[in-house]
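Up next is chain A:
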Amino acid sequence: MSLSPTFLLTAIIFTPALGALFLAFFNKKAVEPMRMTALVFTVVTFMLTLFLLNDFSAAEPGIQPVQEDGTRGVSHVWIESWNINYQLGYDGISVPLVLLTSFICMLAMLASWSIEKQVKGYLILYLLLETGMLGVFLALDFFLFYVFWEVMLLPMYFLIGIWGGPRKEYAAIKFFLYTLAGSILMLIAMLMFYFGSSNLPGGSSFDILALTQIGQGNVAGITFDRTVQITAFILLFIGFAIKVPTFPFHTWLPDAHVEAPTPISMILAGVLLKMGGYGILRIAFPICPVGAQYAAYALVVIGAVSIIYGAFAALAQTDFKRLVAYSSVSHMGYVLLGIAVWKIGEDSAAVGRDYWLMGMNGAMFQMLAHGVSSAGMFFMVGVIYDRVHHRDLNQFGGLAGLMPVYTGLAAGIFFAGLGLPGLCGFIGEVFVILSAWNYSPVLAIIAASGVILTAGYILWTIQRVYLGPEYKGPHAEAIVPMNYREMTVGAILLVFAIILGIYPESMFGIMRESMAYLVQSLDQGYQNYAAAVQSTSEAISGILK
Partner candidate 1 sequence: MPTESIGNELALLLGIAWLLPLAGFAVEIFGGFLWPRVSRTAAYIAVACIGIGFLCSFTALMKWGNATDWVVLKGTDSHHASAGEHGGEGHGDEGHGDEGHAEEAAHAEHAEGEESESGVHHDAVATTFSGTMYSLGTFGGLEVTLDWYIDSLTLLMFTMVTLIATCIHVFAIGYMSDELTEDHVDHEVHTADGGHFHRPGRFYKFFSYMSLFCFSMLGLVLAGNIFQVFVFWELVGICSYLLIGFYVERKSASTAANKAFIVNRVGDWGFIIGLMILWTYCGTFRFVGEESTDGHAAKPGLFEMVRGNDGQIDVNEEEDVVYLRDAHGHRLEDPETHEPKTIPYALLIVAGLGVFGGCIGKSAQFPLQTWLPDAMEGPTPVSALVHSATMVAAGVYLAGRFYPVFTPEVLLTIAYIGCITLFLAATIAVVATDIKRVLAYSTISQLGYMMLGIGLGGWAAGLFHLVTHAFFKSLMFLASGSVIVGCHHEQEMPRMGGLRRKMPITAYTMLIGVIAIAGLAIPGTVIAFSGYHSKDAIVATALAHTNLNPGHFLLFIVPLVTAGITAFYMFRLWFYTFAGEPRDQELYDHVHESPWVMTGPLLVLSVFAAGCAIGGEQGFLYSMLSHSEPAGVATGVEAAAVSLPGHDLIHDVHHEAGVMALFAAVSGAIIAYLLYGAHVLNPADIQRHFTGLYTFLVEKWRFDDLYDAMFVRPSRVVAGWCAATDRVVFDGILHGACRAAINISKWDRLFDEGIVDGLVNLVGNVVFGIGRSLRVVQTGRLRQYIMFIAVGVLTLFVLLFAFFPKY
Partner candidate 2 sequence: MEVGLNHYLFVGAVMFVTGVICMASKRNGIGVLMGVELVLNGANVNFVAFARYTALGLDGHVIAMFVIVLAAAEAAVALAIALNFYNNHLTIDVDRGDELRG
């Protein structure tokens, strides 16, 4: 296939939006055709991302496609007076996430058949949401990134606020406020970079690649100094940490998850949370290596605390969905932990860089694994909720006998969340943990104790929901085995959980070079900065003499 990169990338981002437009012309009573149309559009988008995977070259570490003149990504002028471009590109970090997004969106669309209310509006917002998410992962212009970030926000607000549960307004507003607060901080950092880069030959820029080069000290005569980097990093980090979410910015997540309809929970957990991690990997770290190194210990602490805190909080829940939501907090803690284990020596070079690289890879893998397993867990909660309309863990039981296939699939997915070898959760968690000792033994030990708590809450949940002789809650008559649509979704997720678990190279192969390049460039960037500081202080002392 020789699609022009611009066309392919644009098509990936805007196919769902096109679908939304198309759906606008439907009669709102034609529910089934609209669902099918929306499904077709998500499938087409998924196909297009497969084309992207085909075009992607795993051996190339940097941003792709590489143009003939050596520039990276595709870029078209958008708002000339402010030097804003429609700039897109992909590398080993974004390609897996783009695939995950279109994949989860497709499955969540299949799970959307349970939505009965105002289907037309739901589907349109759903497709717009997908456009926003794909745009975030493919944008290389900070302004464009920001625009997509906000585009994703609004449909989500309505999807929770209209199609949600009893406290939907509260949850939607909470979600919106948190995310908006984060994006404001991001906006400030963005403007700091924009006005800090005015000495560039082309004037101020939102170009993430150019800003990265500046931040890593590779551009002569222009740098972001230590204060700027630290300030900007903290702003960006809080912005992204809210999305991840990490302790203590996580309280929107349980509410949003509990109130959101099942497919939206799947997307929320499967994709949206990854945008925070992606932002840290794509923007916060590369542009502010000094700030990142400055904050590394705090990040690792936050990661470890998230793991333990989320697991404990999950242990205390009686709402099935809330429990799964807290497990997300716990699992995403590993992501932060793995990204931040950047230990430097006296010469400011990274100590045990391979371990950091392993942590980074593990974190990235954990994002993908969590995307599959948490989407699966939410789906499994949704399946039973659709039948009995409650989620009280103490009022289940005996589902293993009533819904054997469902129980089998759910057990598989929950074991993936538990981090069982052979399933996807294990690889990410254990690689991150193994890389952590090099950075801080104490935190590594604390984080590792999460394995006990995770086993505790997952097994206890399985016991309360699936095992036992009899179902104890209301609507016992509504419990029927899964239908084929539900089985398809569950089985596909479980199969992918297994594939990722026994063949992690499928994802490591894609991200390896890009991750190595990222780690190498961050290390180099920090050393550039240290060398600059060194030479300045020498010059000053020379003058003083």
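Keep in mind that, in the parts below, a residue touches a chain if its C-beta (ideal position, glycine included) is under 8 Å from a C-beta of that chain, and two chains touch if they have at least 3 such contacts; residues count from 1.
Quick note on selection: all candidates are chains of the complex that A comes from, given by their letters.
As the structure is a computational prediction, the values presented were derived from the model and not from experiment.
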| item | value |
| --- | --- |
| Complex member touching chain A, one of 1 or 2 | 1 |
| Of chain A, residues touching candidate 1 in the complex | 174, 177, 248, 250-251, 254, 309, 312-317, 352-355, 357-358, 361, 398, 400-401, 415, 420-422, 426-427, 430-431, 433-434, 436-438, 441, 444-445, 448-449, 451-453, 455-456, 459-460, 463, 466-470, 504-505, 508, 512, 516 |
